[in-house]
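Single-structure report; data block below.
== chain A ==
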Amino acid sequence: MELKTLAILIPLLPLAGSALVGAIGLRGLKDRSHWLVLAGVTAALFCAVSLFYQVNTELNRGGSETAAAIGAHAQIDPSQQVGYGKLAESFTIYEWIPAGAADWLNVTFRVDPLTIVMLLTVLSVSTMVVMYSVGYMRDHHGHAELGYERFFAFLGLFVFSMCMLVLAGNFLLLYLGWELVGLCSYLLIGFYYQKPSAAAAAKKAFLVNRIGDFGFGLGILLIYLTFNTLDYQEVFNMVANSKMAGDLALSTERITTIALLLFCGAMGKSAQLPLHVWLPDAMEGPTPVSALIHAATMVTAGVYMVARCSVIFAASPIAMWIVGAIGAATALFAATIALTQFDMKRILAYSTLSQLGYMFLGLGVGAFDSAMFHLYTHAFFKACLFLGAGSVMHAMAGEIDIRRFSGLRKAMPITYFTFLISGLALAGVPLLSAFWSKDEIIHAALASSTPWLGWIGLVTAFLTAFYTFRMIFMAFHNEERLPRGVEHAHESGVWMSAPLVLLAIGAVFAGYVGVTTGHGGFLGMFEPHGAFHHFLAPNFSDAKGHEMTVAAAQGVAHGAGEHGSESHWLMWLSSGLAFYGIFNAWYFYTRRPGIPLAIALASGSVYKLFYHKYYVDELYDLVFVRPLRRLGDMCYACDRFVINGILWIIAAIPRAIGFLLRGWQQGAMQGYALGMVVGLVVIMWWVLANA
Partner candidate 1 sequence: MSVPLVYISYIVSALFAFGIFVGLPKQGRFPRRGAFIVVMAVASAMLIYLLQLLFGAESRNITFCILAVLGLAAAIRVVTHPLPVYSALYFVFVVLATAAMLIQVGAEFLGAALVIVYAGAILVTYVFVIMLSQQSPEMKGRISAMLDYDRSAREPVWATLACFMLMAVLAGMIVEHPWKTVAQPLSAVATRNTVELGRLLMTDFAVSVELAAVLLMVALVGAVAIARKRLPQAADFSDHKAPGEAGKTVVPY
Partner candidate 2 sequence: MIRGVNKQQMVVGGIGATLGGFAALVLLFIFRSQLADLLADQFYFSLFLALGLFGIIMTAVAYCILLERKISAWVQDRYGPNRVGPLGLLQPLADGIKLFMKEDIIPRHVDKGLFVLAPFLAFVISMIGYAVIPWGGEFRWPWMPEGETLKCQVASIDIALLYILAVGSMGVYGVVLAGWASNNKYAMYGAMRASAQMLSYEVPLAMMVLVAILTSQSMRLEDAVAFQAGSWWTFAYHPLAALILFIAALAEANRAPFDLAEAEQELIAGFHTEYSAIKWAMFFLGEYTHMITSSAVMVSLFFGGYLLPDFLPGAHWVNESTNILAMFARMGVLFAKIGIFIAVYMMVRWTLPRFRYDQLMSLAWKAFVPMGMLIVLMQVLIIYNDWPQWYSLIGNIVILLAGGLFSAAVAKPITGRQVSLLKRERGMT
């Protein structure tokens, strides 16, 4: 099929499934509601694969020259339009909003390597999660939960929204997808809307996202003001040429403002530091939702957006610095909180925050392709971890606190092994997927002008390994204990274990697309810039060619070329840290279970700080929520007494007049009609007399 057809089909197929389920699910499909959505998402996945093959072929053929040039990281003249060529195609589907005299804001889809990477990630994880949900959203007798069809309709809608977000060819459509995924997130977090905590979490997620989206919207408006267009390609071309609309020169302040406003949206959606509070609470939603939306796909939208706008960000060193700093801070901050939590899903949520921080760190030092690579590998193992946690939760009758159970390894072998593999990947154990991607980011950071970011990354890597295995050891090892009310643990059914296994395979092997050269097999393993980066190279050529980040790019290139010799110490160091973290966890939680308590008691306030998540929620409550509530009370009082009083007085006047005139109304319609006619005649006569 043509690219255009495929690009249209990819969002429409899940939407069709979702709409059908929404329309006839409750009456007709009931327990079978999942089929339509599953079919739609799977078909979309096939479309995306087909898209990938077409573009890949094109890349290897037509775009080989430029790609080769970029792959070798030759110096690129910024004024030269390098890059997309035939690899990126925009399709205008529909003229959407008239903007100005002849201009339209169109529904434009853009297909380029970045899009395809995102689509493949999103759709493959979605397919897995939809499959998993079929097993998860049922009780022990295999009956569907209440709202089964609603769940799948929302899930399909989410996949549609995410595809729209990814495929968007201009900022307005991106914003639409952005808001749509926010809506789906809200709906799905609040899926168990009878639970007050779920409803509150949904509301919180929505409101916190609003803050970020406000900045994002402002950023888009500023882009329109600056460049007079919202189309990606045009905007990026102008940025690359340092031009504004009307051929004025673009100031760095302006571009920084735009980048920071856009990043504001990314902070909200990807839960970066000041706006991270919603993500842990979002774990109130069903576990597949947590896996899909709040770990693998939607929260990475911010990363995707920054990578998409790499040209804009790369043009502003300050913005890059802020992105990197916030990413590093979030990574460390979330990892420390994760050390102390006991709720499996919350640990994973903080881990997600931390990994997203890595991605932003990578973006901040100009390693856009490495960040995308980490996004891609992270999707697999984090989804697998979440789904594993869901599997445990399913077996434990909803209990998720790792203090309440242990030693599940025997009872749930599949869950255990997949969880272990994904955990190893998350910890950064060599030869598993995250090892490659995380190391790349740290390496790029160390090679950049801000090496301290890389050191933070290394510390976080150690913490990551520790908290991951703390969870694994507490939940799956030691003697078998079960929470009250659960007779015996059992392995989940095939609907749930199949996606686990598939995702675990992904967690092992996904990393190799980034380390093999695409034509060299395993021999190119230690060349970090492999097929993945080669594929993505056209997207970031402009950004990397820009003088601001040439240094960073050169650093990566430098490391890439001689990873084997000069950077070996980094590999050894990071794997050493990972193993050390795992060893520590093993020692603390299986050998000497008393130690953690002792440390917690000894560290005292620090532990409390971690345990209470740095009191951020409380701080927000104090600084924002309570004053706002006061303000609301004041407004209410004002409304109640002042405005209502005025209204009462206003209403009293016609009431009094009505009281006087009531007698005239005799109830027979014809009397009124007579009055109307007389009035009509008088008015007409009046008009005539004065004509």
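Per the selection procedure, all candidates are chains of the complex that A comes from, given by their letters.
Convention: a contact is a pair of C-beta atoms (placed from the backbone, for glycine too) under 8 Å apart; a residue touches a chain by one contact, two chains touch by 3 or more; residues count from 1.
All figures in this text were calculated on a predicted structure; none of them were measured in a lab.
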Options 1 or 2: the chain contacting chain A in this complex: 1
Residues of chain A defined as touching candidate 1 within the complex: 670, 674, 677-678, 680-681, 684-685, 688
